[in-house]
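Only a single protein chain was left out; the remaining protein chains are all shown in position.
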Amino acid sequence: MDLSDSGERQISWAARSMPVLTAIGERFAVERPLEGLRIAACLHVTAETAVLMGTLKAAGAEIALAASNPLSTQDDVAEALRAYGIAVHARAGVDLATYYRHIHQALDLGPDLVLDDGCDLVNILHTERTDLLAGVSGGCEETTTGIIRLRQMAAEKALTFPVVAVNDTRTKRMFDNRYGTGQSTLDGIMRATNIMLAGRTVVVAGFGFCGRGVAERAKGLGARVIVTEIDAVKALDATLQGYEVCPMERAATVGDLFITVTGNRDVIRAEHLAAMKDGAILANAGHFDVEIDVRALDELAHEVRRGVRPNTDEYVLPGGRKLLLLAEGRLVNLTAAEGHPAAVMDMSFSAHALAVEWLARERAQLAPGVYDVPEDIDHEVARLKLAATGIGIDVLTGEQQAYLHSWRAGS
Amino acid sequence: MDLSDSGERQISWAARSMPVLTAIGERFAVERPLEGLRIAACLHVTAETAVLMGTLKAAGAEIALAASNPLSTQDDVAEALRAYGIAVHARAGVDLATYYRHIHQALDLGPDLVLDDGCDLVNILHTERTDLLAGVSGGCEETTTGIIRLRQMAAEKALTFPVVAVNDTRTKRMFDNRYGTGQSTLDGIMRATNIMLAGRTVVVAGFGFCGRGVAERAKGLGARVIVTEIDAVKALDATLQGYEVCPMERAATVGDLFITVTGNRDVIRAEHLAAMKDGAILANAGHFDVEIDVRALDELAHEVRRGVRPNTDEYVLPGGRKLLLLAEGRLVNLTAAEGHPAAVMDMSFSAHALAVEWLARERAQLAPGVYDVPEDIDHEVARLKLAATGIGIDVLTGEQQAYLHSWRAGS
Amino acid sequence: MDLSDSGERQISWAARSMPVLTAIGERFAVERPLEGLRIAACLHVTAETAVLMGTLKAAGAEIALAASNPLSTQDDVAEALRAYGIAVHARAGVDLATYYRHIHQALDLGPDLVLDDGCDLVNILHTERTDLLAGVSGGCEETTTGIIRLRQMAAEKALTFPVVAVNDTRTKRMFDNRYGTGQSTLDGIMRATNIMLAGRTVVVAGFGFCGRGVAERAKGLGARVIVTEIDAVKALDATLQGYEVCPMERAATVGDLFITVTGNRDVIRAEHLAAMKDGAILANAGHFDVEIDVRALDELAHEVRRGVRPNTDEYVLPGGRKLLLLAEGRLVNLTAAEGHPAAVMDMSFSAHALAVEWLARERAQLAPGVYDVPEDIDHEVARLKLAATGIGIDVLTGEQQAYLHSWRAGS
Partner (left out) sequence: MDLSDSGERQISWAARSMPVLTAIGERFAVERPLEGLRIAACLHVTAETAVLMGTLKAAGAEIALAASNPLSTQDDVAEALRAYGIAVHARAGVDLATYYRHIHQALDLGPDLVLDDGCDLVNILHTERTDLLAGVSGGCEETTTGIIRLRQMAAEKALTFPVVAVNDTRTKRMFDNRYGTGQSTLDGIMRATNIMLAGRTVVVAGFGFCGRGVAERAKGLGARVIVTEIDAVKALDATLQGYEVCPMERAATVGDLFITVTGNRDVIRAEHLAAMKDGAILANAGHFDVEIDVRALDELAHEVRRGVRPNTDEYVLPGGRKLLLLAEGRLVNLTAAEGHPAAVMDMSFSAHALAVEWLARERAQLAPGVYDVPEDIDHEVARLKLAATGIGIDVLTGEQQAYLHSWRAGS
């Protein structure tokens, strides 16, 4: 089997769980809303991204794709995309110089629209490829980090076109943060350790959307879940959902498994590590690998046994107590499992595709700046998802619509 | 036992579940933030309201209280409040003229601040008692309905002072809508019917905060729950939480118990009633009694047997099929049970008390208009609630605070 | 409305939730399996019992009914039964002499079969009415207590006829112990206190069938549940279901609400009461009022305030700490709510009715002694229950039946 076949196979597997994006692609193929537009994209080159690229191509766009991270590129998917007529400038494991050269190559297309994931492409455009700026009439950005950079650019009047922040919609939050992270985190922990969750005490640090998802799945697998928080409102909500809430200082002494998902650093620190039970397991589901203080763990341990299981290192502390660190404190769902299921990316990338369509239509009227995804798109994605799964909902009658807009008469 | 003793007993029972408001009251008694202020209030005269009145009095306010609804007044509570030095102008079951006279009597105090529940007092102030307007420097409004009227007044420049919309805070939504309505609705249904929930198919119409709470409690009592919705995003969320979602047309044919909680009218209509199984039970948890089309039910039935159980009427349809309507389609949690537990009102009224304190301090700087409850107050209420239940949470270290505010370096 | 009408109304309400017994009654009316038999019964005279009596009468039996407890007799139900042609010897609140006279009057019928609830009737039969023994060819006993007495009689060769222990079947355990007790216990607590369960720490003492049901419902209402046990296997099961398990000594210090359901005495003792938090609530769901040591509570308290809410007494301990005792430590589901829903009794009494039919058919072949309910009856009750709710299940194919009975070939 050559690379392209293997890539094709992975793309079809992903597409199977992406009925919403597929439905959008079918409409795009008829309506051709991106006819004649050139799009330069800088995204993770994965099977799910490939389905997005196919959707935009079906809409009439010409596309050049660079990787937004050299480590995440799936070479066989890249090859399959090339076979499908999309210019892919990406290869797994390239050095930084090559990484940036690839972005330049994608920009060589002379794009009308740009898609970015972390703002590297847009940054190069505004610094090294300013000649192309006049042609660019809009963009989409996939990450929070990128949005922060873009808002700063907009505040300094440096941004020259409108950008849609596609990372933050109600459906994405639900699918991605709560259910995607929830399941894939526990999946990663099971694959790394094969431990039984039922009967374990699981400490979830952080009760935002992701933390809530992780807590629900741990509970759903039979664990007793303890939540730690720094925000009183979220902590209160956790108690109302039946979770035990306490400071990490206390949780550290009773937990069998700790999962950090806060977005902050040093959530599990030396003093907590020192208090843990023999055999406690540490996993991180937050974006960066700073939530568990791995350096402190290294300093506490007098011996480290790497790979006692795949993605599992054992730290032997003075006195013989052992702690197990999963995935070196990196995102356990990506490292030990496969990250978000394609069904999750279906929602995110569908919003992405509809945002591109909206941009193509509205860009002339939009001033430079950062825009939220229009709420209609969120509803459209949810609507298509329900339709794809054959789930019907009710429709307001005329009287009901009138009632909702009327002045209510009171009791 | 005289009225005042009986009222006192009820007030102490309520206070027992209101530790947050009690803690605020203790601080108020020391700091006296309302020293010398006159407050005219138009609220339901219940035991929980009495605790709020006590708190404001402890803060130094002079108070006159009228009822916001003649039916909800508990005469013994009113009597106990009078014994405590608060001027109460309210009596259960008065006619409309008396109801309005009571509001006038409360206004006779010449208030600095006003508290309203439905906007009747503020309305009278701006129409019949304009002489007092100059003295009023701020207000609070408890209901959505009232807020809508106030925003309209503000839009027409008719409102002469700032009003805080105390009905809508994150903690209130959680406590009141989700957990309060959730539990009390099922409680009301059990008291009315004594049916076993386990094994029943319960149809919950509407998946907003209240609907979610009702669905969770029905599921928690062992029912199979079906959700109906008109909003695709909410419907999708319901499916992701494991609920079956379908149109009412189909749900009507399989449900054993129907609970409406949508905020809309005619959610259960003639065509649904006609399709239901023999013995199906209908209950409403939405604010107004319009969600179940009771008129249609009356027309369908050839016989109605009132009170086959307390709060339960049986409608016999042609062919012998019987449907059971609870509480005549009115709010089942208020009619057949006792409405929100005091613990819920603790949160709402604590936000209320803190909003009054904030108004007293800030009113000079505030233009006329409708204001949200400051987010700090929400956190303060949650913080006090956790403290009252002895639940500790974590505190950010200096490094963590710095990290949260820094530009993140990326992967 | 006269007594008989009121009783009739209650009987029809109960019958509505008893479709299985109703279906059995319809078959009995056709097949008349008890034609000509005389039955003396000693049971609680409630609406559900009335439905059972009607079923047996429809089968052709002549019935005389005495109460098995003078306190539980519903006089209007008794009246309605009389109107229906059943000889009822029972009245609420009679003294002990009258209670026994009623049993004698029921026995005066000269029964072929007897139904008992606690073994009082059978006891009198074997001691004071031995003249009737020759005519009695079988019986049913409803309670564990009665079964223990009967086994002792059988062991001493004193029992002269076969008795079926109708209190213990798989369906009864499920319906009655787990789901019936579970729901009605929480229902009773909500009616007594109107507290919000979400966010509370509930300690459930005992994790048998009933305790499991109580724990599930408390969890389902949003509480954090802690289980105490004396049996290691049950304790382990509780942890595997995600509950925290610890000794009462520790649970006493953290619980907001305690529910005993162990079948043993002094589960909550002086040392536990002394350690509890201010405001802790105590409820019992076990059969006898010995699980909470109320005497110890009385001794600890320097003041008792009866009825701070219906069925709620407040004990003020030295130092001002207050504990709340529900229903004086008696069964909270019967005292503060309505005991088992009729749907539960439908299962128990259906097994009862089928056991009577089986006895009538088989009694000639049965030696004196205590018999379990034949397993077929359990299946028949479950089958009828599913049919009544319109739930279908699969049927084995011929190949499948053969496969199940074959020697399995191994891997």
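Every chain is named by a letter (A, B and C) in the order it is written, and numbering of its residues begins at 1.
Going forward, a residue touches a chain if its C-beta (ideal position, glycine included) is under 8 Å from a C-beta of that chain, and two chains touch if they have at least 3 such contacts.
Computed from a predicted model, the values in this text were never measured in an experiment.
Checked against the full complex, the candidates B:G222, B:G263, B:G286 or B:P341 give a single residue touching the omitted chain, namely B:G222. Of the candidate positions C:S12, C:T98 or C:T145, contact with the hidden chain is made by C:T145.
Across C:T73, C:S137, C:T171 or C:N311, the single residue that touches the chain missing here is C:T171.
Across the entire complex, the residue among A:P33, A:G118, A:P162 or A:G199 in touch with the chain not shown is A:G199.
Listed residues C:Y99, C:F161 or C:Y179: the one in touch with the omitted chain is C:Y179. For chain A, the residues touching the absent chain in the complete assembly are 9, 12-13, 16-17, 179-180, 182-183, 187, 190-191, 194-199, 216-217, 219-222, 277, 279, 308-309, 337-338, 341-344, 389-390.
Residues of chain C in touch with the missing chain: 69, 118, 145, 148, 170-171, 174-175, 178-179, 228-233, 235-237, 239-240, 245-248, 250, 263-266, 288, 290, 378-379, 382-383, 385-386, 389, 391-397, 399-400, 403-404, 407-408, 410-411. Touching the omitted chain from chain B are residues 198-199, 219, 222-225, 236, 239-244.
The criterion applied here is as follows: only the chains that are shown with their structure count from here on.
Although chain B and chain C share one sequence, what matters here is the overlap of their interface residues, and that overlap exceeds half of the numbers used. With centres taken as mean C-alpha coordinates, the chain found closest to the middle of all protein C-alpha atoms is B. The pair of chains sharing the greatest count of C-beta contacts is A-B.
One inter-chain figure worth recording: chain A and chain B are separated by 38 Å, centre to centre, where each centre is the mean of the chain's CA atoms. Residues of chain B in contact with at least two other chains: 179, 389.
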